[in-house]
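As you look at this complex, bear in mind that one protein chain is not there, while each of the others sits in place.
Chains: A, B and C, in written order; residue numbering restarts at 1 for each.
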Amino acid sequence: MTQIIKEGDDVLLYLSRKRTYLVKVESGKSFHTHKGYVQLENLIGKEYGSRLESSMGIEFVALKPAIRDHIFKVLRKTQITYPKDIALIVMFSGVGPGSRVVEAGTGTGALTSALAFYVKPTGRVTSYEVRSEFIETALKNLKRAGLAEYVEIKNKDVTQGIEEKEVDAVVLDMATPWLVISHAYSALKGSGSLVSFSPTIDQVVKTVEALQENGFVAVETIECLMRRMQIARGKTRPETLMTAHTGYITFARKAIVEH
Amino acid sequence: MTQIIKEGDDVLLYLSRKRTYLVKVESGKSFHTHKGYVQLENLIGKEYGSRLESSMGIEFVALKPAIRDHIFKVLRKTQITYPKDIALIVMFSGVGPGSRVVEAGTGTGALTSALAFYVKPTGRVTSYEVRSEFIETALKNLKRAGLAEYVEIKNKDVTQGIEEKEVDAVVLDMATPWLVISHAYSALKGSGSLVSFSPTIDQVVKTVEALQENGFVAVETIECLMRRMQIARGKTRPETLMTAHTGYITFARKAIVEH
Amino acid sequence: MTQIIKEGDDVLLYLSRKRTYLVKVESGKSFHTHKGYVQLENLIGKEYGSRLESSMGIEFVALKPAIRDHIFKVLRKTQITYPKDIALIVMFSGVGPGSRVVEAGTGTGALTSALAFYVKPTGRVTSYEVRSEFIETALKNLKRAGLAEYVEIKNKDVTQGIEEKEVDAVVLDMATPWLVISHAYSALKGSGSLVSFSPTIDQVVKTVEALQENGFVAVETIECLMRRMQIARGKTRPETLMTAHTGYITFARKAIVEH
Partner (left out) sequence: MTQIIKEGDDVLLYLSRKRTYLVKVESGKSFHTHKGYVQLENLIGKEYGSRLESSMGIEFVALKPAIRDHIFKVLRKTQITYPKDIALIVMFSGVGPGSRVVEAGTGTGALTSALAFYVKPTGRVTSYEVRSEFIETALKNLKRAGLAEYVEIKNKDVTQGIEEKEVDAVVLDMATPWLVISHAYSALKGSGSLVSFSPTIDQVVKTVEALQENGFVAVETIECLMRRMQIARGKTRPETLMTAHTGYITFARKAIVEH
């Protein structure tokens, strides 16, 4: 079905790979950039992917925001978990349509959005966040991405316990994941996935030790390096600069401890 | 809900990170490994994640196969697209629950399985494969992963055209992706995603040129390097050997060409 | 022998890993930084490695510039060949004390300095540079590093030929290395080394083809990625940003073509 841009929709205005803008289409409003302003209402009734010209005659494309675009826009502020890491967290944890997932902490909701996107429409994400000042921002970001209905945010300290039981996956993006491993064990169903994202080696060592002490198996830690390429006949090469480290991702599966 | 292993279920027998076995649980059958044999029927009625001992007293864990496990088992034979690449292909293309996707070629169905897993239950994958000898294997792998109902495989040459229209994404894992770019443009809805996976730089350059000539924007090429870590207090370090290159992934979005 | 700082010596004032200054010690002169000024003449008669305080009470260390420090200071302006690449170029080419080397082009003299440092005192570097405006800068940099006497710079176009014969190595850091391969073959002694540094894949492919057509063997191309680590108990991790690509280095050896 052709997708038509309506009043109130979000569009991703694309100028170049490094210049994209997530904006809401509203009648009578214009959006200003260093390449001139665009009349957003001209987009109403057009198909996603349509082009429009700025006041300076520069062409923009009105893309439909994908989950990665939402994540990028949210991450601009916190710059912790990157889309590349989120992609691996989601796939390697087995999270998919229908999964029940516990996450901590919510932060600005970037990883939460991704988890919600993949568990919908029948799954559910419960996200713990002890810092109440983050919750409003996270909710706003989830709403903007159309994903708030699949998420419950709990303003609780996950190191004190996880209330959910028999969940498919527990995903940790927090400073002290090792304090949550025994709670995660209790919350997971047998064979369920635990994933932890940490920037430093020291965090990883403590987390892996806690996993080994708490009955997890298939423990593995990886790091994902994403290299951008400049592709142009006669000028093809990797890009000069690279975000070389965001964090390590640790995966594990719950084995049942028999009594 | 606790998940109980039933007769006929697939389980992933876990011995170590490098030794896992995807086996069907059947009464009266045993499974032989270099660490002794296991009586699979003993698993019936137990929870996923349960442990069982081999005839040599070695412990195995009966994990529930996740999508990554299915992919790994399929890939053992072809070793083309790796789970790390599949994860990025899925997330960066925006494919999710409900998406309509065209893929080419099917191969043994590894990438097909991943796409089907994420579009279910309401989405659909149409996969083109010109080599008829692959189709049976792919179907068998899709059935084993419980994903066959979300996929249609067409024994057709995708370089001759794509029959679908208004699809959300076109995913190419084939030797000559540049021959399919104009067909992909016709098949995609406005703002839809194209993804192409290629091992060599030469393929990438031709594909990027075809994308630029055919009205695509937001063209970017990346390479994903996944590093495994050995984590143990006093012995922590990256692993010595690494699969350093599988392929480059190119992403693009369809912009509408006005007439 | 203890090394004492004398009037007129260069010292590398070290404040932090990212803040070092290459300065000449002169009586009556002070050196200004954002952390206050230092009286350089106070260093005269002290041992290299001594500390001195700035006017703001900040401590600097007066290090003796090593070859890498000279190279870094020179490279600040051109940012082409990096010390990591220079290190591999030198070792993998077999250049060492006594070697006779031809280089092109000279540029600002960074790679020239490194080659001169390793061939001294009995070896010699002949460096071709067609752009006369670079030669003065290169000579100044070589003099400052104390290496000018081991180098001859020729203001000639190396694509027109190499005058030297029976040299141990030819090192190319120029835009069109493939145009020099047959000249390099003539200049090298049997078994001698050719090294070429190029940022783009396209340059590398042309160069490797020229090497294969001109009787070279042991042709190999590598890329060196240098990752910096942040080491601190509890905070250990790779650094976030990385110069991910400078260029590819191609090595080859001359095999004798019999007539």
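Quick notes on this one:
We take it that a residue touches a chain if its C-beta (ideal position, glycine included) is under 8 Å from a C-beta of that chain, and two chains touch if they have at least 3 such contacts.
Since this is a predicted model, take the numbers as computed values, not measurements.
The chain not shown here makes contact, within the complete complex, with B, C. When the whole complex is considered, the residue among B:S55, B:T122, B:Q160 or B:T200 that touches the unshown chain is B:T200.
Contact with the omitted chain, checked across C:I44, C:I58, C:L139 or C:V205, is made by C:V205.
Although one chain is hidden here, its contacts on subunit B can still be listed: residues 199-202, 227, 233-246.
Annotation for subunit C: contacts to the undisplayed chain at residues 1-3, 14, 17, 20, 46-51, 61-64, 66-68, 83-84, 86-88, 90-94, 96-97, 114, 117-118, 120-121, 166, 189-193, 201, 204-205, 208-209, 217-229, 231-233, 236, 238, 248, 250, 253-256, 258.
Keep in mind that, in the parts below, only the chains that are shown with their structure count from here on.
Between the contact lists of subunit A and subunit B, the overlap is empty. If you average the Cα atoms of subunit A and of subunit B, the two centres end up 21 Å apart.
The distance from the centre of subunit A to the centre of subunit C, each centre being the mean of the chain's C-alpha atoms, comes to 43 Å.
Shared contact sites, meaning residues of subunit B that touch two or more other chains, fall at 201.
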